[in-house]
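Every protein chain except one is present and positioned as in the full complex.
== chain A ==
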Amino acid sequence: MTRLTVNGTPMEAVSDPGTPLLDVLRGEMGLTGTRFGCGLEACGACFVLLDGRPVASCTTPLSVAEGRDVVTIEGLAPGDELHPVQRAILDEQAGQCGFCLSGIMVSAAALLARDPHPDEEAVVAALDRNLCRCGVHRRVVRAVLKAAGEVTR
């Protein structure tokens, strides 16, 4: 049994502690918003926040999350609300297939939590570990900058 907090709720995971966190989230916990893209820490599709920092859940064993705080795309904002980044992505229509977006929004949310007013360069740098094949990069950057205007906590 591994205790961890997922999207603010204390949970007990029964999967083997060596199981990738991604599989625990998608499988045991039914949180399928976190995506599998490569399983090799190379695309960012599976990013979640671990104590506020974006990590690749595909290569993070459950045991590493023990006693820590995990936030997935489903928990970026409370309840049915959307995080400013999510709203801005919709406003800018910054998506095509949308498969890359969960991980991208997790990276962006982490950036804005750390630096509420990033410049374009900082946004690009924060997203550089995330791949997108459909080519919505510039729209995403615009959206994150727009969201930054709103996140003033």
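By definition in this document, a residue touches a chain if its C-beta (ideal position, glycine included) is under 8 Å from a C-beta of that chain, and two chains touch if they have at least 3 such contacts; residues count from 1.
The rule we apply is simple: contacts and distances are computed from a predicted model.
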Quiz item: According to its UniProt entry, is the unseen chain "Lactate utilization protein", "Transport permease protein", "Electron transfer flavoprotein subunit beta" or "Xanthine dehydrogenase family protein molybdopterin-binding subunit"?
Solution: "Xanthine dehydrogenase family protein molybdopterin-binding subunit"
Self-check item: Sole contact to the chain not displayed, among A:E74, A:D115 or A:E150
Solution: A:E74
Practice problem: Determine and list the chain A residues touching the chain excluded from the picture. | Solution: 15-16, 19-20, 23-24, 26-28, 30-40, 42-43, 45, 72-74, 82, 86, 89-90, 93, 95-102, 105, 124-125, 127-128, 130-141
